[in-house]
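For this view, one protein chain was removed and the others were kept in their places.
Up next, chain A:
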Amino acid sequence: MLFVLLRLLPGDPANALLGVGATSEQVAAARSQLGSDQPLFAQFLLFLVNLARFDFGASFVSRAPVLGEIANRLSVTLPLTLAGFVLALLLAVPLGIVAAVKADKPFGAMISVVSQLGVAVPVFWVGILLVTLFAVNLRWLPSGNFPLRGWRNWDDALTAMVLPVLTIGLVMGASVLRYVRAATLDVLNSDYIRTARALGSSLPEALRRHGLRNGAVPVVSILGIELASTFLGAVVVERVFNLPGLGSMLLLGIQQRDYPNVQGVLFVSTLMVLLVGFAADIVQRLLDPRLRESVAS
């Protein structure tokens, strides 16, 4: 599907290599060199054979091996997404539970309003606000710009990641918080919590012993989706903070009709999404014995 959809886009990869002034002979030579002059079916067969060997080939434009470039870019996108995810969890879980427990108090309502605001504001806007405040005005942190030597300059790399991670963490956290709050509210109104309270447990104890595990099941499935969409959507944050991640590689590849790069990035992204979904399923089964039993039966 990836293969066909890419080739349905108007344009020719040879064009990306040749500017205005190129002769038709140069265009023909470039097509021949790239293999884009071959019949589509022949190109597809070659694509399948190479894919089976986990060989994505080399970029049409840079000539660099696609897999090496993806690994290089993942060293930015993966820590960015995972750190943002962890921050989102650290913010969303306690605040979501507090928002549910204090639902009828001003503090609980305030958390709900702020989280709603966080969901409504686009991620790039949060990024720009953070850059303006912490980088341009206060000069506390850099406005992104990952170091040339990457993680070998780990201190510069870490400081370059602070604002992008904060951006992802805040936006994802706001969204997850709403799910945690809703799941906690369901738990609070459940019969088993009422029974536990009637048997003498305090609310925190009843929540810890019976509520958290039950409430976590629906939240984990949402977390899987959030993590996958943040991984795919990191392109926006990478652009605002000028980070050389997978998203910018994909965007440039599409602009240049660099099929090997685009196919490689989409394949790896799809793989990551499937892995995240698989991990979420496992965690759900660990949390909920009923799911394990339904599989067993």
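Keep in mind that, in the parts below, a residue touches a chain if its C-beta (ideal position, glycine included) is under 8 Å from a C-beta of that chain, and two chains touch if they have at least 3 such contacts; residues count from 1.
In this text, contacts and distances are computed from a predicted model.
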Choices "MinD superfamily P-loop ATPase", "Acetolactate synthase small subunit", "Heme exporter protein D" or "ABC transporter substrate-binding protein" - which one is the UniProt name of the chain not shown: "ABC transporter substrate-binding protein"
Residue of A:143, A:184, A:214 or A:263 touching the missing chain in the full complex: A:143
Residue numbers in chain A that touch the chain omitted from display: 9-12, 15-24, 26-27, 29-30, 33, 61-64, 69, 72-73, 128, 131, 135-136, 139, 142-146, 148-150, 239-242, 244-245, 248-249, 251-252, 255-257
